[in-house]
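On to chain A.
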Amino acid sequence: MTDRNWTPTRRTVVKGIGAALAAPLAAPYISTARADAAPIRFAVIAAQIADHTDYMNGAVLAVDEINAAGGIKGRKIVIEAHDIDLFTPEGTQAAFRKVADSKPHAIGCAFTLIRIPAVEALGDYKAPYLVGDTNFDLITETKSKREKYSHVFQVDPPEIYYGRMFPKFLETLAAGGEWKPINNKVHIIREQGNYNATIARELIATLPSSKFELGPITEIQYPVQDWGPALQAVKQSGAGVIMLDHWAGAEEAAFVQQFVADPVKGALVYVQYGPSQPEFLNIAAGAAEGIVWSTVLGVYDDAQGAEFRKKYAAKHSGVIGLCYNGSAYDTVNMLKNAWSNVDAEDLKGVADYVRTHVYRGVDGAVSLDNEYQAALHYPLQTEDLNKGMAQLYFQVQDGAHKIIQPTVLAESKFRKFPWA
Partner candidate 1 sequence: MTDVLRIENLSAGYGPLGVLHNINLTVRAGERIGIIGLNGHGKSTLMKAIAGLTGWQNGSIKLNGIEIGGTRSQGPGRYTHKIVRMGLALMPQGDALFHGLTVADHLDSGAYTKRAWRERKQRREYVLGIFPPLQKLLGQPVGKLSGGERRMVSLARGLMADAKLLLVDEPSLGLAPKISKGVVEALMKIDIRDGAMVIAEQNLSLLEGKVTRLIGLHAGKLKGGSVSPDVPLHETAHHH
Partner candidate 2 sequence: MTAPTESTPQAIVGRRRIVPALRGHGGASWHRWRYPLTRRTPLLIETDYNRTTLAAERRILNPRPVLWTVALLILSFAPPLFGDNSFVAASTNFAMYSAINVIWMLTIGTAGIFSLASLATVGVGAFGTAYLSVYFGFPFWAMWLVGPLFGLVFGIFIAVPAIRLEGFYYALLTVGIAELCRVYVIQSKTLGAAAYGLFGADGFVPKGMPEHEGLVIGYYAAFVLLLLALTLYRAINGQRLGRLLRAAPEKHEAFAEALGINYRLARIQVFLISSAALGGVGGFYATLLHGASPSLFTMDQLLLLLAMIVIGGIGTTEGAVLGTLIVTLFDKVFIDLGPVRLILIAGIMLITVLFLRGGIFGIPDQFAAWRAKRQSERRGLQSGKGGEIMPEDAIEIADKQSIAVRRFDARLKEELRGLISDALIEEHRTTHGKRRSDPLERVLTFFRRQAVADKYAILAVKAFAEYRIVALSGRRGVPPRVVDDQVFATPEDALHGVFVKRVQDLMES
């Protein structure tokens, strides 16, 4: 697959129909065929949304590289794409059952929304399932049923750390002297979903132990048709820090554009996660200058990360994403290591290998050998960059995302935003 953008073409669709019709007939022959020469099958569950497209692109990049280098012990890796209806439990389960029935060697997914029914639908099939859900509820559930969910791995830290980390970030920034807060109030604009609610909850719980204090909270609801009231509230509160606790990159871009047109002088604007998607910069363009954002799962700018960015940019024009493309790339390479050392047919062996071996990839180090089987947050869970995944804080500078924290990984220093 060398498509620059992963969109189904007519041919893949026709092939897909054929495969769907032929699968029940061919299934017995496939499973009894000699496995040695057969390719290793990596199932990717991807919906028709932007983040999943990034994930798919990253996975394709990694698989192409591995196959070009001769594959794993002579076996090629193939990606089997499965669509999913993210918004209904039936649709989610249908996709996961379909995947389990097709018996791939490993399963990868950027994230799902109805998570527990999803992993439930994998049922008795124990191929390693690596997902970037960023969700505490999921790993709590899988931890409580470790036996059943021994094969479920979350390749990034849960979302709670966004909230816990934010005051620390502000303190570091203020301590560095590049930024002087106009006041210590943090105004939260909160989307209603679980993800954002959890982040806000953790932030509110953490703020009292920092030198920052909680300002007003403005509720919004996806999809946001009118940012007017939120902007009005921000104007009125005059808080020194505005946290846009949302997730859809495109909508956050709309907010930023309208904010910049009539800003609160000197207020730091932090935007949750969304800018890791290419659409944020595409839409916000010049207006995004000076905006700060972060992700717990982001592509580093160290040697390894930079090389990945270069390779990825060569295949995909325009602004590139900085989250799930790297994550998918790491996931495939992590599995490659496992498959190189353990027989791919030994699903439990592969899962054990993945769990017990720390993998240092372009998005940071993934160590899953803990009770939650989830990547560790740097710096809150571990101070060791070779064990934890750093939460990257970016600032948009000269139309590009630059890492400003953690300091060890920073590409650039914080700059004054245009409305300071």
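Basis for inclusion: all candidates are chains of the complex that A comes from, given by their letters.
Here is the rule we go by: a contact is a pair of C-beta atoms (placed from the backbone, for glycine too) under 8 Å apart; a residue touches a chain by one contact, two chains touch by 3 or more; residues count from 1.
This is a predicted model, so every value here is computed, not measured.
One chain among 1 or 2 touches chain A in this complex, and its number is 2.
On chain A, the positions that touch candidate 2 within their shared complex are 8, 13, 16-17, 19-20, 24, 27, 48, 81-85, 87-91, 93-95, 97-98, 100-101, 113-117, 120-121, 123-124, 137, 192-195, 197, 219, 221.
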